[in-house]
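Here's the structure, in structure tokens; my notes come after.
Every protein chain except one is present and positioned as in the full complex.
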Amino acid sequence: MELIFEKSIAGRKGFDFGDPDVPSHAQIPSKYARSVDAALPEVSELDVVRHYTRLSQKNFSIDTHFYPLGSCTMKYNPKFTEALARLSGFTDLHPLLAQLSGGEQWTQGALQILYELEQWMCEMTGFSDFTMQPLAGAHGELTGIMLMAAYHKSKGNTKKKYVIIPDSAHGTNPASAAVAGYETISIPSNKDGGMDLEALKAAVNEETAGLMMTVPSTYGVFEGNISEISKIIHAVDGIMYYDGANLNAVLGRCRPGDVGFDVMHINTHKTFTTPHGGGGPGAGPVGVNQKLSKFLPISRVVKRSDGVYVLDYNYPESIGYIASFYGNFGLLVRAYAYMLMLGREGLMATTDHAVLNANYIMRKLEPYYKICFDRICMHESVFSASRQAERGVHAIDIAKFLIDQQIHPPTVYFPISVPEAIMIEPTETESKQTMDNFIDKMIEADKLSQTDPAAFREFPKTMPVTRPDEVKAARDIKTSFFLASSPTDAV
Amino acid sequence: MDSRLRGNDSGGRVMEIEENFLYTKEHEWVSIEDNIATMGITDYAQEALGDVTYVELPEEESEVEQFEQFVSVESVKAASDIYAPMGGKVVDVNRKLEETPALINKDCYGKGWIAKIDVRDMDESTNLMSAEEYRNYLDSLH
Partner (left out) sequence: MNPYITNTPQEVEQMLKAIGVEILDALFAGIAPAHRPKSFDLPKGLSEYEVMRHVTALSLKNNVHVVPFIGGGYYDHYIPTAVSSLTSRGEFYTAYTPYQPECAQGTLQALFEYQSSMCALTGMEVSNASLYDGGTALYEAMMMAIRITGRDRVIMDGGVSPIYRKILKTYTHHLSYQFEETPIVHGQSSRDEIYQRLDRDTAVVILQNPNFFGAIDDLTDIIAKAHSVGALVIVSVYPVSLGLLKTPAEMGADIVTGEGQSLGLPLNFGGPYLGFMCARKKYIRKMPGRIVGETVDSKGQRCFVNTLQAREQHIRREKATSNICTNVSLCALQAAIFMAVVGKNGLKEMAQLNLDKAEYAKQVLSKIKSVEVKRSAPTFNEFTIHLHKDASEVVAAMMKKGFAAGFPLGRYYPGMERYLLVAVTEKRTKQEIDRYAKALQEVLD
């Protein structure tokens, strides 16, 4: 399909700003003015509408397809939360209004939502305080690690150097720890998918700043030794970080704050079904216990004794500003509306059915695909396509086969410690019929891998494009319409 | 090339090993002549990486220690740190890799060389493996 720039006709306009109603016409002195106009497209509104409508039709999405992406929690995004987030009382609200003297009275609704979200999240997780500021899960991780650093610094503990991370962790964990100035130590998993306690004990010492853990792990396994792990880490005054990526598997069944964790983040797009947006924006609220609360970023939202919500900047030990404002408010409104609707029972049911659906798929596929951990899983299960790979059909080939079946592939090649990994997370919002169809297609893929493995090389056949040449994309860099493709100079 | 020994990887393809070169456990090769060590990555390493898309070359004139990371090689789905097989001063780098990183896949022991190092201490070569030892090492990995 043509690019919008290729549809451009010199002189065509898509929007009219009208005639100015002020008498003055000013000019930027030439020294400060751009020499040529920005080469944006010159198209009509109809051109734009058709172009982007057609582009949208080239996507799979939750609204159109089943998306059993392990670790990503692609569940239905209710429409009413979308409508609420688009109310002008939210969208037209300037963030600095709340910081003006007399401005808080004009932002009470927004501040109340932030305040109540904090209350809800504290109760759901067993923590004492939450900040809504982090703009994505990884941003929450970085914030959490900075809180860890602030804690050690406040105790004058300069020895802390390492953050321990299991090998099954998301790549953001080691990257966040490194960005915050820590070195990382990777701990292997045991045969049940839990943490290898002996390896942990061997790695922990006075230099251990903390541990980052995803519970349940990315293998879909709940860590049974959590109390013991937390004892080991706390014995050296380390901080226990809970990566909330999989909170949706235990919400209402286990609270991180009760089982030894000191700090966590929540991915609102997973547990509270804010839309993924084709890759963001997200929101990554961070919760802490009293050990860390005084270090939380400013501003904090507090309720005055007269019932008025205000921004409070008076936290002398705070790590400071981690984002420009109060978080990705538009996403937080959606999460808030979703929580209010579900309430206690509804949220617990979410967990139950997410786990039920995951186990159903796991058991149904077990005869055909090698299962990594033969036990009841949580919200997702991990298979290896190793048997199929012996026939020359790899996880990626099965993924591409599924695309032709109008199913978004599961996560493949993650966790990285599992060869030919296929990670399946159906979520609670998918029906048994949708899952049965997926199971049938997975079985069909296995059969085809026995009868005609060569056929997989052609998949997908029914999409607007076939498999892309990713090597060419990385070697002959063309990342803009205006850029001639060529290798980059080394820097 | 005729002088290559043969080793086996698990996928069945025969891995080429250059007989007169020395090797590291991180799958770098080195060939030393008149105090200048020419280095690159082995057939096993290039096969494991897949199509190389980019090589971040070291700065010329920079000093490196033996087994210090000084290069990184990227493919579409992986990035690999490359370590200096011998310590010394980097005296030459293979600029052709900037335009054609695929040379590493096509001819890893020849046109796909990465850097030349003016060796500081020849005794460091005792920390490296011979071709025979490297072949045994590869076998031990499976």
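Just so it is clear, A and B label the chains in written order, and each chain counts residues from 1 on its own.
Keep this in mind: a residue touches a chain if its C-beta (ideal position, glycine included) is under 8 Å from a C-beta of that chain, and two chains touch if they have at least 3 such contacts.
Keep in mind it's a predicted model, so treat the numbers as computed, not measured.
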Given A:Ser88, A:Asn314 or A:Thr451, the one touching the chain that is not displayed: A:Ser88
Residue in contact with the excluded chain [from A:Asn157, A:Gln290 or A:Ser431]: A:Ser431
Options A:Leu55, A:Ala202 or A:Ala235, residue touching the unrepresented chain: A:Leu55
Chain not shown, touching residues in chain B: 53-54, 56, 74-79, 81
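Criterion: only the chains that are shown with their structure count from here on.
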Inter-chain centre distance, chain A versus chain B - centres from mean C-alpha coordinates, in Å: 38
In the complex with chain B, residue positions of chain A that touch it: 413, 470-471, 474-475, 487-490
In the complex, chain B residues that touch chain A: 51, 53-57, 74-77, 98-99, 101-102
